[in-house]
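One chain of protein is taken out of this complex; the other chains stay put.
Just so it is clear, A and B label the chains in written order, and each chain counts residues from 1 on its own.
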Amino acid sequence: MKAPEFTYERPTEISEALAIIAQDAHEKAFLAGGQSLLPMMNFRLAAPKTLIDLGGLKDLKEIVAVEDGLRIGATVTYSELGASALVSEFSQVFDSVLPHIAHSAIRNRGTIGGSVALADPAAEMPAVLIALGASVELASQRGTRFVPADEFFHGLYLTERSDDELVLSVFIPNSSRSLSTGFYELARRHGDYAIAGVCISDDSRPSGSFNAPKVVLFGVSDRPLRAKSVEESLVGVARNDTRKIRSASEALSDLVFDSDLHNSQDTKQRLASVCVRRALEAM
Amino acid sequence: MGQTKKIKVMVNGERIERDVAVRTNLSDFLRNDLGLTGTHVGCEHGVCGACTVRVNGQTVRSCLMLAVQVDDLEVTTIEGLADTGPVSALRDAFLKRNALQCGYCTPGMLASAVEYIEKIGEPDRKKIREHLSGNYCRCTGYQSIVDAICDVIQVGTEK
Partner (left out) sequence: MTGVKFDFDKPTKLIGQPEARLDAKRLLHGRGRFVDDIQLPRMLHAYFIRSPIAHGKIVSINTSGAMDADGVVNVFTGKDLENVVEPYVGVLSHLAGLRSPPQAPVAIDCVKWQGEPVAVVLAHSRAQAEDAAELIEIEYDELPAVVDMEKALDESCPLIHAGYDSNLAWQRTVDVGDVSSAFSNPDNFVVKKRFKFGRHTGVTLEPRTSIAEYDPSDDQLTVWYSGQAPHMMQFIFAKHLGLLEENVRVISQDVGGSFGIKVHTYGDEVAVAAIAKLLGRPIKFTADRYESFMSDIHARDHVVDARMAISASGQIVGLEFDDVTGIGPYSMYPRTSAIEANQVLNLTGAPYVIPNYRATSKVVFQNKNLMCQYRAVGHPIAMAICDCLLEEAAAHIQMDPVEVRRINLMADNSYPRTSASGMKLDELSHQAALNKLIEMMDYNSLRADQLEQRKDGVFRGIGFVSMVEVTNPSPMFYGIGGAPIASQDGATVRLDAGGGIHVSSSVTEQGQGTNAILAQIVADVLGVDLARVKVTTGDTKTTPYGGGTWASRGAGIGGEAALLAANALKEQILDAASVILQAKPSELDIKNGQVVDAKTFVEKMNLSDLARTVYYRGNELPDEAKPELVATRHYRVTDAPFVFTNGAMAAHVEVDIETGFVKVLDFWAVEDCGRVINPLLVDEQIRGGVVQGIGGALYEECLYSDEGQLLNTSLADYLVPMASEMPDIHVAHIETPTKSSVLGAKGAGEAGTGGAPAAVMNAVNDALRHLGVTIYQMPMTPERILSALAETKTDN
């Protein structure tokens, strides 16, 4: 199980990386942490002709507080996220989520930008970013743009990113500081991809009830799913009203769930509902 | 053999300069090019943890890194884990608890155990089990490994 041949580039400037990807972009791939891309290449499920290693781009490794929020460079690793006081200050959700992402040795290499760009539907980070109202900063020789996380994920390994675009950063707005968040996932074994999970945010601190919750499921479809009916049912519900929370968490019939190797669509829906309720009850 | 690239890397304290095929992953480089066969390969897709080594002090899956990615970095394998401090204590405790059978997972398991002691260091069985959850052992049942790590932490605390 060896990766096929490729050529290897290690740019030291973002402009250089963008120049390399500008030509024949569909045959090239950016290498960030490599924790998903390299196994896919070892299985020969992915065979880019050129790998562009982002390890030399220092700008992508930074976590910076800017005027309207927090800019997390694309190649910041999960371990670095977990160690950052700045990140914790912006949202407690990272501290809840990170221990569930694979294992220490993977978190030491795996990056936030890589997770976003890959868009594995079972990954936690896309759902977290949607819940936080984050956006993804993309750059190409054609220019730079910000795409809201809510609009970024299109399907299984499909995103708004064009082949020639590089994820520069993930931007978390200042508004996320005042969100309360909930997180729950079900994985057969610690660190496995979840068979169902949810990340929830809401600016509900002042009133004691849910105001404008965002409920984002993962691991149950080909992309992170906003559970809009759940969100609507929750508006105005007191956070300690377990009966209404239970009923809201069952409002999933507007969504289409995908089965996986071990679980049917029905099971996925049922487990998603449990995750939603448990996450809500813990908020 | 396709594109090659010259890399300079400090492996177990020894400065190494090699031309390496860019597609060669770190585990194959260590095993086949440098003869450091203590790093074991169990799955080549980053799940089993047998190939865990330290790069610049952090554990990584050496099957999920290219050799060219360790250019200018420091790599420590089981052969280079200093036989002092927590590593030595872990080896003694693994022996005393019989925390290995076939020994195939052991180099990766030790790398993770050292990381746990350095980063977390609590004699908490649940936390230890969680930290080891990316290291697959088919022989022991894990309990003796947890016991050994607890032993080392407790002795360290008593000192």
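Rule of thumb we're sticking to: a contact is a pair of C-beta atoms (placed from the backbone, for glycine too) under 8 Å apart; a residue touches a chain by one contact, two chains touch by 3 or more.
Just so we're clear, the structure is a prediction, and the values are computed from it rather than from any experiment.
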Task: Identified contact with the non-displayed chain, of B:41, B:65, B:117 or B:153 - done: B:41
Task: Hidden partner chain, residues of subunit A it touches - done: 1-5, 43-44, 186, 188-193, 195, 261-264, 267, 270-271, 274
TODO: Using the touch rule from the top, list residues of subunit B that touch the missing partner.
DONE: 1, 21, 23-24, 31-32, 36-45, 47-48, 50, 77-79, 83, 91, 94-98, 100-107, 110, 125, 128-130, 132-146
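Here is the rule we use: only the chains that are shown with their structure count from here on.
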Open item on the list: Roughly how far is subunit A from subunit B, centre to centre by C-alpha average, rounded to an integer in Å?
Closed with: 28
TODO: Using the touch rule from the top, collect the residues of subunit B that touch subunit A in their complex.
DONE: 2-3, 5, 22-23, 25, 28, 44-46, 49, 52, 58-61, 63-66, 68-69, 111-112, 115, 119, 129-131, 133-135
Open item on the list: Can you tell me which positions in subunit A touch subunit B when the two form their complex?
Closed with: 1-8, 10, 31, 34-35, 38-39, 42-43, 51, 53, 55, 79, 99, 102-106, 108-109, 189-191
